[in-house]
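The full complex has more chains than appear here; those shown keep their coordinates.
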Amino acid sequence: MSLIAITEVKKRFGDNEVLKGISIDVAPGEVVAIIGKSGSGKSTLLRCINGLETIDEGSIVVAGAQFLPDEVHLKALRLKVGMIFQQFNLFPHLTAGGNVMLSQMVVKKTPKKDAEAVARKMLDRVGLAHKFDALPDELSGGQQQRVAIARALAMQPIALLCDEITSALDPELVAEVLAVVKELAAEGMTLVMVTHEMRFARDVCSRVVFMHQGRVHEIGAPEDVFSNPRTPELRQFLGVQ
Amino acid sequence: MTYQFDFSWLIGSLPVLLKGIRITAQLILIGAVFGVALGIACAWVRALGPKWLKPVVATYVELIRNTPFLIQLFFIFFGLPSLGIRMSELTAANLAMIVNLGAYSCEIIRAGIQATPRGQFEAGASLAMTPFQAFWHVVLVPALQRIWPALSSQIVIVMLGSAVVSQIAAEDLTFAANFIQSRNFRAFETYIVSTLIYLALAILLRQLLAGLGGMLFPRKASR
Amino acid sequence: MTEFSFWDILRNLLLAARWTVVLSLVSFIGGGIVGAALLFLRIGGRRGMQFLSRGYIQLFQGTPLLMQLFLAFFGLGLFGIDVPAWLAACVALILWTAAFLAEIWRGCVESIAKGQWEASASLGMGYLQQMRYVILPQALKVAVPPTVGFSVQVVKGTALTSIIGFVELSKAGSIVTNATFQPFTVYGLVALIYFALCWPLSKSSQLLERKLNVAHRNH
Amino acid sequence: DALSDIAARGTVRIAVPQDFPPFGSVGADMTPQGYDVDIANLIGEKLGATVEIVPVTSANRIPYLQTNKVDLVISSLGKNPDREKVIDFSEAYAPFYNGVFAPADVAVAKAEDLAGKTVGVTRGAIEDLELTKVVPASVEIKRYEDNNGTISAFLSGQVEVIATGNVVAAAILEKNPPKRPELKFLIKNSPCYIGMNKEQPALMAKINGIIAAARSDGALNAISQKWLKVDLPAEL
């Protein structure tokens, strides 16, 4: 059974139809890479899965529960699916530890002590146990992004959505973030990630989705997609003649 | 110049002056705490609140910002009783200051909220927070930090503006000055002294607010 | 004793509002000129001048306008300078307005990116040339909304000149109240007239700000 | 000196109240009118000088005089030793009985009855100074900036009792206010004097002469009749 079932999803911004009927099923433990040109709708798709945008048609079912845009359903959905952003979006007024603790305490009403224990564990998992008391400003971009991952993990989601999480990083910092993601994948976390790191997508992902103009243009195992692009659009995108 | 300055009255008038300082301090303390709280509530309404409340808050803010504090004070103290709402002059002065600061701080805080990157709000949402939780825990503190200097200035301005509450017999520092000079006729000396006290109060208040800001908000790492 | 009709009240208040307008205009224009001079001393002058202008701003922003008015009127008189009420009101309001405008404008000048100073310096311009041709034209644009916004404070500040016997709108309000015993009507009208004077100013300040922000976001 | 200054200038500047009917208030065209205004005009006429009327409040009338912004204060000014240290006073030119006023249903007959009550006065007025002396400590005195504040506070019910001049209360009554101030007891008979700067014997003599003449030729009595509706009391 699929963990995330996306069926014929359409999304318009005014007259601009950004998603033109997307269907993807993600099985538990799968790591799906979404690739495509700028403006093809990748971010919009992830945002719809997380309920940050409402969809106009189609359905999104996560772990058997249909997504509806009211507060109770949204909360339930977001407890299941975590999201990590390109711009990290750490809370600047809280320490790394505070960032990881906040939503546990506020949303799940976890007692402070337990939340702190979880936070320490999660920061350790991303290799930042020693930065518990550092403010975001005192961290490098790579470290900030790893804190953001720890923050999402602390909510114990069953899947993680990652939107170009290394694009805002200096080249030398990309590796440390990807290493963490790779480990998560190895541990069996379900991941849907928009990425420009083709190498990484090929090595780590179980499936690759190529989006083009609001549609799933090609989908398949990474070997197939990267070695045998069938459409001229994908070929052009990958830069192979 | 023939006028002879004479500050000998100062000793005898010290209790009156001290009481005036106490009342002024008390007014600004209560005014600042509740005024800023009201401002936060209004800023929330204008940013995220229920639709029907927005025009109410907008009207309130515009009315207050575009009429003199003195007139607002007269309305509360002399006007409201005709609707059966009666209060002591200190309560009226406090209320006027809260209402006044509330409107100004609403606008200031709203500007701080608007400058918050959208991503902050979305990060909160994606961690399953409700809009209000995201506002309260994620958006508000950095927004306040951003506008803290502007808010501090406004609080000082309201403190200085409170000089007119003596008009409704609230016994603040200006009242003390007027009271003393109505007895000793040493108007200039009295006003110079009270002006200096106001200056000291303003400087002190600014320092206090700066200190409070340092306590409330984490220091940015210097890069 | 004379009876006041509603129209008498309104007419008298409106007549007094003329003085509020005149006083506001004079304070604002005069304050602008003095404020500009202060601004130059504050950011470009010698050490001593910077210190002085900072002290000036501290003093006028740190004491109630009420006290400033009183001291300007009676204090100057003490030194044998005979100032009529309108002159004292203008002087105090101009000095007070200048202190605030200088600070507002300083913020605007400082909001201009450092790169603009450096680029113009590297083209060989001197301090005054940089100010005149590069910084001020940009700062001026940023300064328009807060300056218009502050004009509202000036209009409201004129209310305090009643303390030195200047009969403007507020004072006329209390005088008329005392002759009619209708505080609710009179103060209601007074508030309305102030609102009618101030609201267009606040509103245009907001609109200007929005317009300039949009222009900024274009790139 | 001040008298020759006035003569040289050709105008005499006189401070009058603007918020204190019937001594000084405004007409429908905002021109000052009242007992004090008529006295000012009378004095101007006798001095042979144009009168320049300067409206003041009880809070700022003395500073006006001290800074030479006015030559005379005709502003229902009461005399007491403290004040006499700072300025000089002429002969009395108007009667003034100040008392304690309240609506009919308030039971007060003497100063002691005020215990526990709140009384409104105008800060710095003679009744403020006198009341402060005579009432028990448990009386709360609210001192308003000007008469306007005191009267508004009474009419809006912010204070139940006020201390003011009998004629002031009468002027209020005349307007049929929602609350009627009735005399409970008199505090003091404190006639009004004209205030002027110290050490101006020539001016003082001149003013006192004008007052004496007005008293004897009935001019003063006429003003009293016009604004107070009574004859000038004998003791003046």
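The chains carry the letters A, B, C and D, assigned in the order they are written, with residues numbered from 1 in each.
In this section, a residue touches a chain if its C-beta (ideal position, glycine included) is under 8 Å from a C-beta of that chain, and two chains touch if they have at least 3 such contacts.
Just so you know, these numbers come straight off a predicted model, no measurement behind them.
Participant: Which formula gives the number of each chain in the whole complex?
Facilitator: Here the full set of protein chains amounts to A x2, B x1, C x1, D x1.
Methods note: only the chains that are shown with their structure count from here on.
Participant: Chain pair with the most contact pairs?
Facilitator: B-C
Participant: Tell me which chain's centre, taken as the mean of its C-alpha atoms, is farthest from chain A.
Facilitator: D
Participant: Of all the chains shown, whose C-alpha centre falls nearest the centre of every protein C-alpha atom combined?
Facilitator: Chain B is the most central one.
Participant: Just how far, in Å, is the C-alpha centre of chain D from the one of chain A?
Facilitator: 82
Participant: Can you work out the whole-Å distance between the CA centroids of chain A and chain B?
Facilitator: 45
Participant: For chain A versus chain C, what separation do you get between their C-alpha means, in angstrom?
Facilitator: So the centre of chain A lies 53 Å away from the centre of chain C.
Participant: Name the residues of chain D that each touch 2 or more other chains.
Facilitator: 59-60, 63, 66, 152, 156
Participant: Quick check on chain A: which residues sit in contact with 2+ other chains?
Facilitator: Within chain A, no residue touches at least two other chains.
Participant: Residue numbers of chain D touching chain B in their complex, please.
Facilitator: Its residues touching chain B are 58-60, 62-63, 66, 82-83, 85-87, 120, 123-124, 128-129, 142-145, 149, 152-153, 156-158.
Participant: Contact residues on chain B for chain D in the complex?
Facilitator: 3, 74, 77-79, 81-82, 86, 89, 166-169, 171, 175, 178-179, 181-185, 187-188
Participant: Going by the contact rule set out above, which residues of chain B touch chain C in the complex?
Facilitator: Touch residues, chain B against chain C: 1, 3, 62-63, 65-72, 74-75, 78-79, 82, 156, 160-161, 163-164, 174, 187-188, 191-192, 194-195, 198-199, 202-203.
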